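Note that this complex is displayed minus one protein chain, with the remaining chains in position.
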């Protein structure tokens, strides 16, 4: 039966998360803005505070010290955490660690779980996911994967260049996707492996990822047989396993940013006057508020529905793809409207909107550009329609 | 707990409804298009078929011969019925009768229920809802109500002009909103009352309403004390009671039209070739499909959520208002894209798309124009934000 | 030197055209709406009035009895005439005759000019342009042309089906595009040729074309050697010659409709009150006006610039293509906004907006759907960019 009620326990958890974000996390934002090099240490302090507030690691099972939430409850908590760019860091539910944890927990061996998953879940280390390659390698089209792993005794030697590897600088390890003779395969590579090299920190429009976006070179990178994550040749299957939740959690977190942006803008137009009225009395402002609120409402419901699919054990590639397109575009519009509502003040760094504006732009490109998703969604639906008409 | 599973019984009901619409209802559309004067008689035949198929009157309680569905199950059934403009007629869940039944059942006296509700629920008669007035009367702004009812002995005399009274021609009775000394009040007026006059059938872009859109004059229209629906002075409260479900059921039905339009367009581009490819292989077609599918998915979830609010006994004015804006705009875009995908054939009447295009345009205006809703939504949210900031 | 001043003579001509449309043409619209079968006779009366007003045949050379305007002056006159759907009919500058005259004058032999061009220019007959074919023939992609003309003694036999042949019913002749062994070729076919058959009048969303949109069959249609228009095998070149001006004059005329729609809507919101203000005082109405005015201003300038290209003797396929996309989309939005501004009255046929809404929808599809134009424009620009980068 259709039901849109979170449980009272979840509502209480969300309320505690909200309070934590407002009172503990947001007050630290100014420090990060003025002293970006302190991001990692502030992250550590916020994680400790989250542990004490019993809000740490919402998706990590209880026996690993987390809250053990399902995807639907996570949707509510992640959105709330996402009201600050530091919130998901504090709760240890930020990308790319969140997706890596999901993948390691699902397909890692016991030894890999102990060595890689456990410290990640505890927030002791960060990680990276090394799949995207510079042209002419694997970008939107995974079939162009050019990094290769060749057998070398019991182990493997990996060679290839990656880029836009978020969080690689400072990560303890990376999950590396490489082509083998038996198909694409994922490898766990320690950052102190001499064959793992960060060749550049790519300067980008966004700055919120601890460790930035890195260019990484695997140069005769030797790893043992135990570095293979899951099974050889199943790299794409695992990438898909990570993909749906990965992009959906992005949606959850960014929806939080949208909510905060709208709140800031509403407060502004509720106070500021122009043309003998409060700005809030101008119909154009009311329209901008309504359009954002409606799109956020639709975004939230699409996220919840896709989370429900994941909780049922589905891959939900279609649902998360539709949701990702809608939410990424909507969140960009919501932040853009908020900035516009605040006028020159929105352009200034006195409000966090200008920063949100920079940070969210990539969301329409990361995890599949809107145009690529739309083509995939269209092709899928057109094929289904063709099948229906044939019968 | 968030849940997006309809019950198996509901799914079975939806499947039967779908089959009924495809096999019984849609085949009659061509007759209505070529011989519009036969709409009422075809409607009667389809209603009989729906009774036999045990699909009749989904929202009417079982003790009145209906299916007794709650709003959430209705959302699924109404959308399915809505795939044909005749579907809701066949199932007796079309506007304005559906809203009038809801209102009569909620506030009508036992005598009024026997006299007005029962035959309406059985599909024996049609009804009208006489609220909207030509300028300078009550349109978007209900405070401009100019029709008056004055006490006349035990009863009342009503005077005033109404327009855009859907279905009035051929209706057995109308619910008339009029201003009294004790506030706006609803009256039940039989169509054979000599003071009830249909002065014109307004020619409009849409033609699907049996009885059209009428201009109605209440000229020294005398009614008894028992004609007051509910209590004197509570007209606006009742209008609001009818409003939420009224606009939401519109959304449900029109979403069905959008789904059918998209299916027709997908079939077309799956077959037609151009520039050495099937049209479906052109990325622009895939994009149009994806955009429509995403907006329909969001529409459906917003409808379900608002239906859940109604099922909880809420008025859901905010939720149904947001949903109405989004769905009305989205459905218009979906039909527009479908027509565009079919090119010249979309412009022709060989496909039903040109007709859908005419029929749905009013939906962005009826039950509150998009611009009016957006202003209301914005004002409501800005006030709430102001309250939050004050505390 | 850039100059945006029409000459005083042109301004005077436009003023006279405006007056003629307001005082002579628009008053006849109601008759056509209520008695559509009288369209042809009313057209004749209006043409006579235009002759007397010295406004007839603006693009026809003076020695053929027209005004002999260049394309830039035509842009101003056609837009003004276009304020009524009957205006271009009255002035003998409507599609498809206008494009056919242009083509006949450019490439017809002296005999063809005397037989076909002269009576067309005088408004004594109507004509058709028979190029588009039903699937799988020539639609957006002209390379799919399937109508064939084979040599038959000195003459030709044409076989094939066409559809969406505007104005064919009642036309004196058609220009037919057919494939020959020597390439696509245009033929002049008299309507009384026994091999020329109108098989159906396609019912469509729009109704303003005298003669409607017809399905035409060329069945063993024998024509003489003198039926070849211009040279054998040059059919595509001629189609392109007609194409640029053809779509540009569409833009001119439809921009007139947009202008009238906006004026009607402004008058409405200037008079009607709601929520204690005139509608015109609501910022949402001001926004809708401004957006339409801005898009119409841009449309007009793009039309003027493309007309200037044509006056310089260029084919202007790029300019007219860009203009067609922008103007078709803009005009549809302008009419849609006007209808929305007028609320329920906009939906009614009491204003001409509902009719404009039906009439203009095809404009985004006729003469190349927006999606097809965008792809062509993009390909052209990307190729030019590639060439620039190579050098």
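The chains carry the letters A, B and C, assigned in the order they are written, with residues numbered from 1 in each.
By our rule, a residue touches a chain if its C-beta (ideal position, glycine included) is under 8 Å from a C-beta of that chain, and two chains touch if they have at least 3 such contacts.
Computed from a predicted model, the values in this text were never measured in an experiment.
Within the set C:85, C:251, C:322 or C:369, the residue that contacts the chain not displayed is C:322. Within the set A:41, A:199, A:240 or A:348, the residue that contacts the chain not displayed is A:348. When the whole complex is considered, the residue among A:29, A:206 or A:237 that touches the unshown chain is A:206. Residues of chain C that touch the chain left out of the display are 1-7, 72, 263, 266-267, 269-270, 280, 283, 285-291, 293-294, 297-298, 301-302, 304-305, 307-309, 322, 325-326, 371, 373-379, 381-382, 385-386, 389. Not every partner is drawn; the one left out touches chain A at residues 132, 135-136, 139-141, 144, 163-164, 202-206, 213, 271-276, 282, 284-285, 288, 339-340, 343-344, 346-350, 354, 357-358, 361-362, 364-366, 369-371, 374-375.
Interface residues of chain B with the unshown chain, by the touch rule above, are 282-284, 287.
FYI, only the chains that are shown with their structure count from here on.
Matching CA atoms, the turn from chain A to chain B amounts to 180°, rounded to the nearest 5.
Ranked by how close its C-alpha mean sits to the mean of all protein C-alpha atoms, the top chain is B.
For this pair, chain A with chain B, the centres built from the Cα atoms lie 41 Å apart.
Computed from the mean C-alpha positions, the centre of chain A lies at a distance of 52 Å from the centre of chain C. Residues of chain B in contact with two or more other chains: 285, 288, 371, 374-375.
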